[in-house]
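One chain of protein is taken out of this complex; the other chains stay put.
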Amino acid sequence: MRRTVPLTLAATLLAGALAACQGGGEESSTAAFDPATCQGGTLSVLNQGGITHLDPARLYTSGGGNIPSLLFRTLTTRNRLPGEAGTKPAPDLATDLGTPSDGAKTWTYHLRDDIFFEDGTPITAADVKYGIERSFAPELPGGAPYLRDWLVGAAGYQGPYKQPDGLAAIETPDPKTIIFKLRKPEGDFPFLATATQFAPVPQAKDKGVDYENHPVSSGPYMVAAYEKKKSLSLVRNPHWTKASDTLRYACPDKIEVTSGLDAAVINQRISTGAGPDAYAVTTDAVVGPEQLAQLGSGSELDKRVARGEFPSTIYLAFNTKKKPFDDLKVRQALSYAINRTSVVNALGGSAVAGPSTTFLPPQAALGYQPYDYFPAGETGNPAKAKELLGAAGLSIELAHENDDANGLGPKVAAAVQDAFKQAGITVTLTAIDSATYRDVTGKPATQPALSLQSWGADWPSGGPFLIPIFDGRQIITAGGNFNLAQYNDPAVNAEIDAINALTDPAAAAKRWGRLDAKIGELALVVPLTHEKDVYLYGKSVKNAVPDGWRGTYDLARVSVK
Amino acid sequence: MRVLHDRGFTVGAAIALVMVTVAVAAPLLTAWEGQDPTTFHNDLLDSARGGVPIGPLGGISGDHWLGVEPGTGRDLFARVVFGARVSLGVAVSATVLQVLIGVGVGVAAGLGGRHLDAGLSRLVDLVLAFPILVLAIALLAIVPPSWPRPVLLAVVIAMLGWGGTARITRGETLTLRARDYVAAARVSGAGPLRVARREILPGLASPVLTYAAFVLPTNMITEAGLSFLGVGVRPPTPSWGQMLSTATTWFRADPLYVAVPGGLLFATLLAFVLVANGVRRVLDPRQRTEVLR
Partner (left out) sequence: MIGYVARRLGGTALVLFGLSAIVYALFYLAPQDPAVLTCGKGCTPERLAEVHAAMGLDEPALTQYRHFLQGLFVGRDYPAGPDVRHCPAPCLGYSFETDQPVTALLADRLPVSVSLAVGAEVLSLALGIGAGLLSGLRRYRVLDKLVNGLILAGYAVPVFLIGLLLLMIFCVYLRWLPFPTYVPLTTDPLAWAQNLLLPWTALALIQAAAYARLTRAGVQDTLAEDYVRTARAYGFTERRIVLRRALRGALVPLVTLTAIDLAAIMTSAVLTETMFGLPGVGQLLVGAVNQIDLPVVVGVTLLTGCLVVVGNAVADLLYAAIDPRVQLR
């Protein structure tokens, strides 16, 4: 396991690079893709899930999201490069990544001069401030939780509708400068600034809950028509200029998003590519077995597949305050018993999921350090598990979601159940509605002793992975808790604070990796798999290169000409 | 018996009998094969291709008579054989419950006064109009997980399905009630319950039995439909409807996974329909009772 892991990492990077070569096919061989001349055509996006909300205050995205990033420019955004280089932020509305001061407790940004809304009004710092403030309103729930925790005095803030004075922690001394005052040093602030909450919203045009019917765009496209969960039509924003935005190419003239389609149908349509489907892509339908059967055999489909990896881990979460998981031996036994191959198969095979023995997924930007303290091999080590448990065996309950859409459903649960059966552990499965799964597992009072969980990188750093899960101060007893292990070690908390103060991502990554390796010895979780993203794109789509941050191609960079 | 001359009936009855036997003897059959419906066999799957079974025809071999399930490697023969238990068990119990409730309400409406009839008929409307999916999901959420799912499914299907039986029964009761012998019985002082038992129920036997015979396959279809939508039995319990709902992903890569549960479901349903048709030919040749879906 230890020897193959660096190979896996290399293979991933190689695959990413190869995909980059293939994806931009013409780019390397015939140089037919040129961002300067790619304008024109209509891109069709076929998705399963609908866009329920188009309000920047309510969206919870990583790196600004794919479709939202077409409408909402943020202070910083992901740099959209493939591979390892893509895990860093780049300035978007701001002129640079921000200037930290006061030990990274204060961050100052200067906005560009050449940025405008879709109606021609210039974007000012006050607009960015208002956009962040309205995300606190209870009428607009959703979005990342960090702002409430990081900004000074934001914990009780109710939003500008109830408290028009706003947040004192955000200062705008002039229309092009914005300053953030934080409670603690946060070296990762430029990463957080990629969140959609940092998109500017003009206060004069705010309609509260109805704002999302036509949000004011700061990006290369604006909304022409929007039917929630069904379709979204985007046309060019006349006041966006290429000179002001080097990261987005905005090649297609129009983008048509259709939602509510079945994943198998989406992949079959893109694969067949009839009519407008030749210009089709998808942002949420990973390839299925029918396409996988054709890939790798030199078929035409091989030229139209984008492979990347979004840092995300699926794992088993123990509640170490509930029997029998307060006993380290039991947790170790389960770690030995798990059969990762059947979990991988339940998720769709080795093309779309890889076995994980570490909590941090295998991306270098997160500081990944390989470890495997409880070697289960590919199919589990039931003998060792039995040895640890003794003759009595064990009877436990496993909670899971009631549908397979998020990979935490009955299929994976059945795989885990079968693996544990071989080790003499009887597992009863408890299905919980996926709509309320997080609520039930996030309330320590109702939290099941063992549950399937997944965690994705809010940004590619070890911090957003380890802190909500293992920082004892993040345990919230009333609900919304992610530290399901109920783990609280002051030494670990202190180390977290120390790493947060670092502003050099490379140095921070190393220490996050070491922290993960240290926590791993306690078997507070059983990591199962990490995510691999394999997406098809249409025959006539060019430059569909997966970026290193999100693992999939960027709609702002693909072309249909 | 006259019914045995009907070739369709005999064929249908034979197949139905086979299916029932398979369902009842499921553990024996799987023991004979040497497999069980829940053990995963990852070595029989090609993980790089999404988990398709290795080998043609979905991995048929001496050990696995119908191949294995994609994605899990579980033995398909064992799973369909145990799935028969769910399909048949739920359908039969739902039908019995439905008939009991439906006849009870229908007779009461038919014999009762105008207001009782109107009230019960509106209740029937309510039951016919209620979307079964809403009730199924809502009940599954309310009821504690320790309750056996197949029982719950049978109850849900029966609770929303007795409407048709009630309407038929009501219609027949009204017709019978107008007959002379019933009027005579009432005039002689017989109470409604006695009238119901002695005069009405015997006359109902034919139409109700006919209707029930057709309702059985309909209930099986409803159970399959609910399982298809994900509201059926809890995994790892196998169910034909559930297997079919994953079929859309696999019909090119592993067509046997679609063909086997689909074919078995169709064959079982057809068998019961043929039986019902035979019953109808004997009991209700003039087709007076309309079979409402």
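Letters A and B name the chains as they come in the text, with residue numbers starting at 1 for each one.
Quick note on the criterion: contacts are C-beta pairs under 8 Å (C-beta built on N, C-alpha and C of every residue); 3 or more make two chains touch, one makes a residue touch a chain.
Predicted, not measured: the structure shown is a model, and the values here were computed from it.
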Identified contact with the non-displayed chain, of A:141, A:173 or A:393: A:141
Residue among B:196, B:224 or B:279 touching the omitted chain: B:224
Footprint left on chain A by the chain that the document does not show: 52-53, 58, 60, 137-146, 148, 156, 158, 161, 206-212, 227-230, 258, 260-262, 265, 268-269, 272, 274-275, 403, 433-436, 438-439, 442, 476, 478-480
Touching residues (missing chain, whole complex) on chain B: 8, 114, 117-118, 121-122, 125-126, 128-131, 133-135, 137-139, 141-142, 171, 174-175, 178, 214, 217-218, 221, 224-225, 228-229, 244-245, 247-248, 251-252, 258, 262, 265-266, 269-270, 272-274, 276-277, 287, 290-293
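We take it that only the chains that are shown with their structure count from here on.
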Geometric centre distance via CA averages, chain B-chain A, whole Å: 44
Residues of chain B that touch chain A when the two form their complex: 38-40, 42, 45-52, 70-73, 141, 145, 230, 234-236, 248-250, 252-254
Sites on chain A touched by chain B in the complex: 262-265, 288-290, 292-293, 296, 339, 341-342, 344-346, 348-352, 379, 402-403, 410-411, 413-415, 417-419, 421, 429-431, 433
